[in-house]
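Presented below is the structure to which this report refers.
Here the complex is missing one protein chain, while the rest keep their positions.
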Amino acid sequence: MKGGVTNQAVTVADGLALSGVYHGFDDTDVLTDVSLAVGREEVLAIIGPSGTGKTTLLGLLSLFDDPDEGTVEFGGEDVWSLSERERLNVRRQIGMVFQEPHLFDGSVRRNVRYPLDIRRPWADRIRNWLPRFGHRSANPVVTEQLELVGLDDAASRHVSSLSGGEAQRVAFARALSYDPEFLLLDEPTSDLDPRNTAVIEDAIETARSRGVGVVIATHDMHQAERVADRTAVMLDGSIIEHGPTQQVFDDPTDRRARKFIDGELIY
Amino acid sequence: MIGSGIPTTACTGLCGPLFVEFPYGYEGILNIIYVSLYVSLTAVALSTVFSITVAVLVGFNDFPGRGFVIALINTGMGLPSVVVGLVVLFAVSNQGPLGQAGFHLVFTREAMIMSQFVLATPVITGISLAAVTGVDDGIRDAAHAMGGRRLDVALVTIREARYGILTGVLAGLGRAISEVGSVLIVGGNIEGQTRTLTTAIQLEARQGRFELALVLGVVLVALVLLINGLLLKLGDRQIR
Partner (left out) sequence: MHRRQFIGLVGGSTAAVLAGCVGDSETGGDAAILDETLTLTTTTSTYDTGLLGEVNGAFTDRFGAEVDAVAQGTGAALETARRGDSDVVMVHARGLEDEFMREGYGVNRRDLMFNDFVVVGPDDDPAGIDGMNEVTDAFAAIADAEAIFVSRGDNSGTHNKELNIWEAAGIEPSGEWYREAGSGMGEVLNQADLEEGAHTLADRGTFISQRSELESLAIRVQGPIEGGPELLANPYGVIAVNPAVHDNVNYDLAMAYIGFITSRDGQELIREYTVEGEQLFFPEAVAEIPNFQQYVPEDWKPET
């Protein structure tokens, strides 16, 4: 694929894609003609100055909202033409981590188990609400996800006792607990110190190696260089540069993309 | 010595240390407490389910008349209990719509539950509404992003707001168990049937037995304190 072609759709048969999307709030377009796709077992970084539409783009990919125009596709199907039930199944293949952890009040274990709990039949869930005495047996999935982010000994801790970095790592484990096909990360490390950032980036790499397709929105170009196979540069709601990461950073074709990468485009 | 016709025998143990002539037998006082608890706890339990549902629906949906509903809830918090009692009386009376429909509810505990439900609901709904709308949007987004349905998101919201909701439930219970106006009107203060602590207090005060009324008042306050303690303890327990 030739790098640097603006807005060229990367069609992936089993991927998650936006195609010709326009979207906005209150009559102002935030996204203009965006086409983008991510496949399994790859990491796609979206970089660009803040306020440029990255979060809106992730919101569309995670099916929070349907686009004003254009389509969101999963495995080649228009997601918003599916029934609600089918769309729920698609949503349940997508994980998300926000800039802030947004953990539920409760233990680390409860947070990581939550996505699994809501996938169980109601009868099971209601039984689970009843008070139970004695020790709860450890859930292997929970333990595995917590190991991934280096918090396997923290399962019983209350989330209020976690540091910001630990909390974000729990949020990461929570998003992976149900083995999603795609993982969306919205500035996941922008509030974190280098040590916690490294843990998250390692976990991204692990997730990728397990076959997860990752989209990471970041304003940290070095992070994109470290983790992404492909990178898209966004500016004012459009993708102005898109290609293999190395190519985008070494030889961007778009003039504004070059300025951004060179650190001259200050917003 | 006169005890509204109740045998004055079994006045041991409980009444001894109180230095008040106790006209109720031990069973009598237990029955009054039982009726108070039965009526108020049932009313508050029903009201809690209803109120939380309304709070979540009103809190996270925009619909025409939403502002009116909220104004209604806030006004309802100050509804005088006698007015509620009268309205419920007209509804359940044999001449009223429910009476005409064949229900014999007047002077029953069920009618008292109805009026306390009406009294407690605006309080619980109002406080729950503030609690659920105070939940961070990010938490709701997270529940949705993890694959939660609307109901899952609502349940997460309720769980996050549970301390606020509990405050509302306690306030509603306080309103229900301590009110006398409506239960007197719709319940009739029938001994052994619809006599609650508050109507018993009213009865004793009417007859000038202020000390006894006061003792019953202490029992009522102790009961409310006990329930508050239990519920707070329950709410405090870490759920997983």
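As written, the chain order gives the labels A and B, with residue 1 at the start of each chain.
As a working rule, contacts are C-beta pairs under 8 Å (C-beta built on N, C-alpha and C of every residue); 3 or more make two chains touch, one makes a residue touch a chain.
Model, not experiment: these values are computed from the prediction.
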- line: The omitted chain touches B
Message: Touching the absent chain: which residues on chain B qualify?
response: 1-6, 27, 31, 34, 38, 93-95, 99, 102-110, 188-194, 203, 205-210
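Definition applied: only the chains that are shown with their structure count from here on.
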Statement: Per the C-alpha means, the centres of chain A and chain B lie apart by a whole-Å value of 47
Message: So in the complex, the part of chain A that touches chain B is made up of which residues?
response: 62, 64, 88, 91-92, 94-96, 98, 100, 102-107, 109-110, 114-115, 118-119, 136, 158, 171, 174-175, 178, 184
Message: Give the list of chain B residues in touch with chain A in this complex.
response: 136, 138-139, 141-149, 152, 156, 159-160, 238-240
